[in-house]
Each structure stands twice: as structure tokens, then as C-alpha cells.
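Each remark here refers to the structure printed beneath this line.
Omission of a single protein chain aside, the complex is shown with its protein chains in their original locations.
A, B and C label the chains in the order they appear, each numbered from 1.
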Amino acid sequence: MSYGTQSIHRETFVLNLGPQHPATHGVLRIKLTMDGEYIDDAEPVIGYGHRMQEKMGENRTYVKYLPNTARMDYVAALFNSHGYVCAVERLAGITVPERAEFIRVITAELNRVASHLLWVGAFLIDLGGFTPLLYTFDDREQILDLLEAVTGARLTFCYYRFGGVCNDIDDEFIAGTRKFIAHLRSRMPMYHAFITKNIIFRKRCEEIAPISAETCRKYGATGPVMRGSGVAYDVRKLEPYSVYPRFAFNVPVYPQCDCMARYLVRMDEMVESLRIVEQALEQLPGGPVMAEKVPRMLKPAKGDCYFNVESARGTFGVRLVSDGTDKAYRLKLRSPCFSNLSLFQECSRGLLLPDALALLGSLDLVIPDIDR
Amino acid sequence: MSLEIIKAKFSAFAVHGAPLTAGADTPAALPVSLVVETRHAVKGYDLDVTVPPERVTDAARLLDEAAFMLEAITGLDWIAEQQFEVVYDYTSLTTGARVTVRARLPRATPELPSIAGIYPGANWHERETHDFFGIVFTGHPGLTTLLLPEDAVFHPLLKDFSA
Amino acid sequence: MDKAAFGDLIYVLGFFLGGVALGVIPMIIAALLAPRYTRAVRNKTRQAIECGIDPIGPAWIRYGVVYYLYALIFVVFAVDVLFLFPIAMVYNEQHGWLDLIEMLLFVGILALVIVYAWVKGVFTWKSRQKSLKD
Partner (left out) sequence: MEKQTEVPQGLIHFAMLDKALALARANSLWPMTFGLACCAIEMMATGASRFDMARFGCEVFRPSPRQCDLMIVCGTVNKKMSPAVRTLYDQMPEPKWVIALGNCAISGGPFKFPGQYAVVEGVDQLFPVDVYVPGCPPRPEALIEGILALEKKLTGRRRWPVASAS
């Protein structure tokens, strides 16, 4: 019985991993009840980034709400816009031309790669390594240049419209994307060499903070968190939407359930997304990028519908209830980080504080996506 | 467990002798379980079940055994009919089938049993719905405010809410 | 006390005063030049920092004994270095290798503290979670 784990009862103290903390990537506060270095109970307190997204959904017309969709999960903003736009199109019965669907998939998958690159940099900072951030941000900037040329924004894109996209992609974008795909593919071995094989990183992530598949199902944690626990749940494969069925890509799944598995899932997902973009560029059809007669003041039919997309952090669902007017009656946004974080209280009990931060980083949280 | 078995089990919730008004969009005030088959492509879910409020935990337990995952809990304020509606979205991880369970509550006394015991993930969803609508989930381990400031007593998403 | 010893004492005193001055003078400069007060809107300037939130509960509680052992090991090696200074002064006057052996012997015995702590498991921080396998 070594000294370290003797469990004579000691007084616990409450530590605030507060709203302003480098590891919380935003304004998440976790009330930690600590017993020395171990966590007795970690209660996340959210709401510091609440920006009334759902209330605004009810007092803005459908078109005016588009910029809001990009300000929830702003690191992978195009998925939120994709979910919202498709939900309204499903309710209003608008069909989107082929080329627009392809452009949506290309830009969304590029956004996924940019989001994962940012996550790798941020995750390594949580574990104490600063250098990977400079490399991954350098690559991410190249994606932002591509997306900015087409959409005009770097982060909070307002690119998708009901019935298509607002700006067609040109050859320069296609050439730039192809060049970027080759560039990032050549960089992946370097990333694996100096991050994945780094002994300190492996010691900090392997067998740390396991999340079982059952816990993921019970809490509704989806995306790379669930695929790191051995469950191959991917909305693009299970409920195919848009033109995803036309591309051959596989869903990376790792059964180890620990932080390393979630990291490897995201690294492989980047490569898969590049494959999707490559195939989409090859099969890119011509034609218009906007449906013809989309009424300016959109009034979808009465009723409700649900649409969800595979965002970079999990399934992002939109439940839209409309009463026939030009504003939504109720707009529920199912955000992936909300459910991913809800399992933190249970999974961090008994962890050491640094391991709990590794778990928090591996959940890939964006706080305004949680607080909406 | 395929969708048909789930559909059969749900119809067991139906109150005997109650007229099954098939196809009516807003079910009669009588607590009747109305199981409607919908097309995924059109509505986004496969099975739309309206259960009486006190049977919500049975619905959750039934879907939990069928290895469904709780996606979201949505609150709805039908102020015209003086009713609240709580919508539970479940999805199957293997088949991709989606089941939506609805419960209607009188607006005056919004009372509903909590399913946080079966789905721990529902804990936060219910606290958030309580935040925005004031719907009380009985048996919830800690129904405090989640997104609003600790001392908030207003419920912002009510249709008659004014800041 | 003859003259030579007195002269050495002056050196020591001078060195001591220099050290004190090095500490005190920057404080005086700061007191003179720094802004007189800190602008505050909730006068929480003096409060302990907890990421923007008021600290909950006292920090003056019974901690685990492990931290005491870490502090002990540090103190042991601090004193160890203290004794190395005189050796450094008279090193290599007679037979250098003799001094080396004595020093290594001295440090070696003190290093047993780490061996003892290692065996006692002070350095092993195992997470108290039962892993998924069992």
C-alpha cells in the first residue's frame, strides 16, 4: 500500500477551474472538489457564454438568422449553417442544385480539417507543449485563405443560403485546395512523428480518463468522443444526407476509449476529410449554385422537422417548429459539446487534476456551442 | 430491436377505449398514445409518439433497453392552447432510426417525471428546459439553473416573456 | 581580534549590506514611481485569484502527507548543497581525487532519501479510477 494512494479521509477543498482559465478554451467553469491531487467531484458550471441563440431564432426571420448559426460552434461554423439551412430546406421543400451540394460538402470538410488542426494545437497546449500550435495554425491559415477567397470570412462564415450557396467556387480555389491537400498529406507523417510518437504525450494520454461506450450512449456524447470508445456512429454513414453517399470514405474508430484514442480518431478524420474533398473536386458537376425561385420572405409550411449533421465535434441537430409565418416558432439546436461535456462529471471522478485537463481537452469543447 | 416491435410496445401505452384519432395533428386533450409512422426524409424522424406525461419514464426505459441514445429534450410553449409540449428525440446508434416522444402538459401546472435516472445525459437537458420554460421535472437530482445566472427567476423562452 | 580578522569582517559586512540594498532599493523606487492606487470597480484587488470567481472555502486544511515528503526531499538536498560550498573552497589542495571520493560518498548517502521515497511509492501518482478492463 504505497503512500500515494492511501485513502485516509482528508478534508477536501473546492477549487475553481474558473471562467478565465487557459484549459477551458472559453468561459467554462468547473467547481472541483479536490482531495489533494485527486478529484472527488467536478461539477461543470456553464452559462457564462450564453448568447440567447434560441431566443433569437424566434424573433428573427429565417434569413436573418443565418449569421447566428456560424456563431455557435465558430471553429467549425459551416456545419451549423449546413444543419440549419438543410432543416429549413426540408421544411420548405426547397431542392438544392447538384453543384451547390458538392460545394457545401467541400467547404464543410475543409472546415472540419481546420477545426481539427486548431484542436490539435489547443490540446497540446493543455498538455504543456506550445510548438504544435504554431505548426497547426500555419496549416490552418492556408485553409482559411481558401475559404476566405470563396466565402469572404475567416471564421464565422455566412456562406450557405436556402437553396444553395451564395458564391460559386472558381478554378483558383480548386487548384489551391488540391495544392493544400497534397501539402497537408505530406505534413501528416511529421505530425505523427513529433506528436504521436512523443513519449511525454503518450504518457499523458494513454489509458487516461477512459470513457466507456455505454457512458457515451447514456450521455449522448457523439462524434470523435464516441468513435474513440469503439462505437462507429457517424451521421454521414448512418443517415446519409447531402451528397455524402457518393464518396468513399471510412470512419476511423479506436476501441481504447482513452484520450489517445480520441486524438487518433481526429488525426485520421483529417485524412478522411481530405479524401472526401478530393473526390468531391473530381466529381464536381457544373450548373447553377442557387435554386431558382426561392422566395425572399421564406414562409415554410406549418409543422416541425429534425435535421442533424456530423459536425467536427459530434452530431449537431436542429429541431425546427414553424407556424407558417416568416419566423420560426421554436428553434432547438442540439449542440454536440453540450452532451460531450455532460459526461465530464462522471468520468473525471478519481482522476488526477492534470489527467482531468487532458480529458477536458480531448472532449474538444467550444463554450458558446455549449451555452448557445 | 426493430422499429415495429418498438411501435407495438408504444401502442401498449394507449389508454383502452380512448378514440384513436389517427392523423390528427394536435391530439385530443385525452391522454392517448398516438403512434404515427413518418418518413425520415420528410420529417427527420421515423416514429412520432405522443405519450401521456406520466408515461415518459416508461418510454425512456423502453428505448433504453433498445439501445437508443437520447439526443435532445425540446420544450415548446403552445400559448394559444395554453399547453406546454416536451419533445424527446431518441436515435438508434446502429440502425439510424429516430423516435420522437412527445408529452403535452397544461401550461398552468407544468409537471413531468424526470428521466435523469435512466439517461444521465437528460440531467442537463431537463435543467435547461426548466431554465427556459419553467417546466418542473419531478425526481430530478438537482433542478437548479443551468444557463441563466444563479439568481434568475425569469423563463426567457416563454412566449409571453418580456425582458 | 587582530587587524586581519577585523578586515575580513568588514568585507562580510559590506557584502551583507550590498545584498540588503539590492533587495530594498528596487522596492523604494517602485513605491515612488508606481501608480498610487489600482483602479478597481468591485474592489477585489486584494482577493486571492481564482479565475475570476470568489474562492470557496478555506485553503488552510489538512493536506495529504505526500506533499510533506516532497518538501522534505527538497530540504535534504538544499542542506546537501550547503555543505558542498566548503568543499568547493578547499577542493584540490592536497589530493583532488580524495576530495572527490568524500564528496561522492556524502552525496551518495543523502541520495538514499530518494531511494527510500521511491520504494515507499511517494512518486507514484496512480489515478483512483478503476480502468475499464477489470
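Methods note: contacts are C-beta pairs under 8 Å (C-beta built on N, C-alpha and C of every residue); 3 or more make two chains touch, one makes a residue touch a chain.
Model, not experiment: these values are computed from the prediction.
K.L.:
Tell me which of A:E11, A:E141, A:E172 or A:E214 is the one touching the absent chain.
P.N.:
A:E141
K.L.:
Since one chain has been left out of the picture, which residues of chain A touch it in the full complex?
P.N.:
Where chain A meets the chain not shown: residues 18-22, 25-27, 47-52, 55-56, 59, 67-68, 71, 74-75, 118, 121-122, 133-135, 137-138, 140-141, 144, 154-156, 367-368.
K.L.:
List the residues of chain B that touch the chain left out of this view.
P.N.:
148-150, 154, 156, 162-163
K.L.:
Touching residues of chain C against the unshown chain: what are they?
P.N.:
Given the touch definition above, chain C has residues 31-45, 47, 49, 51-54 touching the missing chain.
We adopt the following convention: only the chains that are shown with their structure count from here on.
K.L.:
Please report how many Å separate the Cα centroid of chain B from that of chain C, as a whole number.
P.N.:
Their C-alpha centroids are separated by 61 Å.
K.L.:
Centroid from C-alpha atoms only, then distance chain A to chain C, rounded to Å. What do you get?
P.N.:
A distance of 45 Å separates the two centres.
K.L.:
Of all residues in chain B, which are in touch with two or more distinct other chains?
P.N.:
none
K.L.:
Taking each residue of chain A in turn, which ones touch at least two of the other chains?
P.N.:
none
K.L.:
Using the touch definition from the top, list the residues of chain C that touch chain A in their complex.
P.N.:
Residues of chain C touching chain A: 50-53, 55-59, 61-67, 69, 120-129, 131-132.
K.L.:
For chain A, which residues count as touching chain B in their complex?
P.N.:
46-47, 50, 52, 54-55, 58, 87, 90, 217-222, 231, 233, 238-239, 303-308, 315, 317, 319, 321, 329-330, 332, 334, 338-339, 342-343, 346, 371-372
K.L.:
Write out the stretch or stretches of chain A touching chain C in their complex.
P.N.:
So the residues of chain A in touch with chain C come to 2-5, 7, 10-21, 29, 31, 35-38, 207-210, 212, 257, 349-352, 355.
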